[in-house]
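Heads up, one of the protein chains got dropped from this complex, but the rest are sitting where they should.
Right, subunit A next:
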């Protein structure tokens, strides 16, 4: 007589809500949930937790969110005297607003139990860790800081970031990468798309609504003509648009809890990413344009 316990060892956890989990001793094969047939089986009275997971267990349940440290939206930008760029020293920086929306969406997915872990990623100098901490205070579980400093940081662009994000998505076995649609300092709107291309994953850009359905994602996109709804397979890359959600305030208890969450440090070389810029030419700024806010063109 075979003594089989109701462990998951031999069966994939195919997710349906299992009943009580108090199996009855019964005829062979009849009371087994997934219909695997065995000979005589005496099932153990072992309570199986009521499992209701919306994610197929082959997926890791991990979401990668990219957050960028940019000059705060309210700061008045000044061009450097030698016209080589804008003044960043001592200027207030904060998380890119679209990245905040991306973090909020990821945290919402976790709260609804669609995913298990939110990992916040930022590429930049030491101060990028503050941006990661803000993401942690909003509900991300851990952070990854890819250190890029000095000249490399000045020359880095969407292509290099996408390479880093793609490498991390593979390394962390992410099922979803959520990014802001663009950064408010360069307005490139390229990183999400490039990351998807490098990974050969489907992309749902300019998302104003995101729903996970099994192993597919339904994305409502904001396009020129209105709204477009697409269904893409996971793993995928999604970029957040303005109306996706309203980011939550980082509450004081969460700010204090974020102190204990881990931020891993690494360099682009650790991920096998080459940061050489493909860009040519220097920024040639002249006197800043005399535009007043509120001017309609």
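Going forward, a contact is a pair of C-beta atoms (placed from the backbone, for glycine too) under 8 Å apart; a residue touches a chain by one contact, two chains touch by 3 or more; residues count from 1.
Keep this in mind: contacts and distances are computed from a predicted model.
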Among "APOP1 protein", "Acyl-CoA dehydrogenase 6", "Mitochondrial pyruvate carrier" or "SAGA-associated factor 11", the UniProt name of the subunit that does not appear here: "Acyl-CoA dehydrogenase 6"
Residue in contact with the excluded chain [from A:111, A:130 or A:228]: A:130
Residue in contact with the excluded chain [from A:63, A:250 or A:273]: A:250
Touching the absent chain when the full complex is considered, from A:87, A:227 or A:264: A:87
Positions on subunit A contacted by the hidden chain, ascending: 72-78, 87, 89-94, 97, 127, 130, 133-134, 137, 182, 184-185, 187, 242-243, 246, 249-253, 255-256, 258-259, 291, 293-294, 296-297
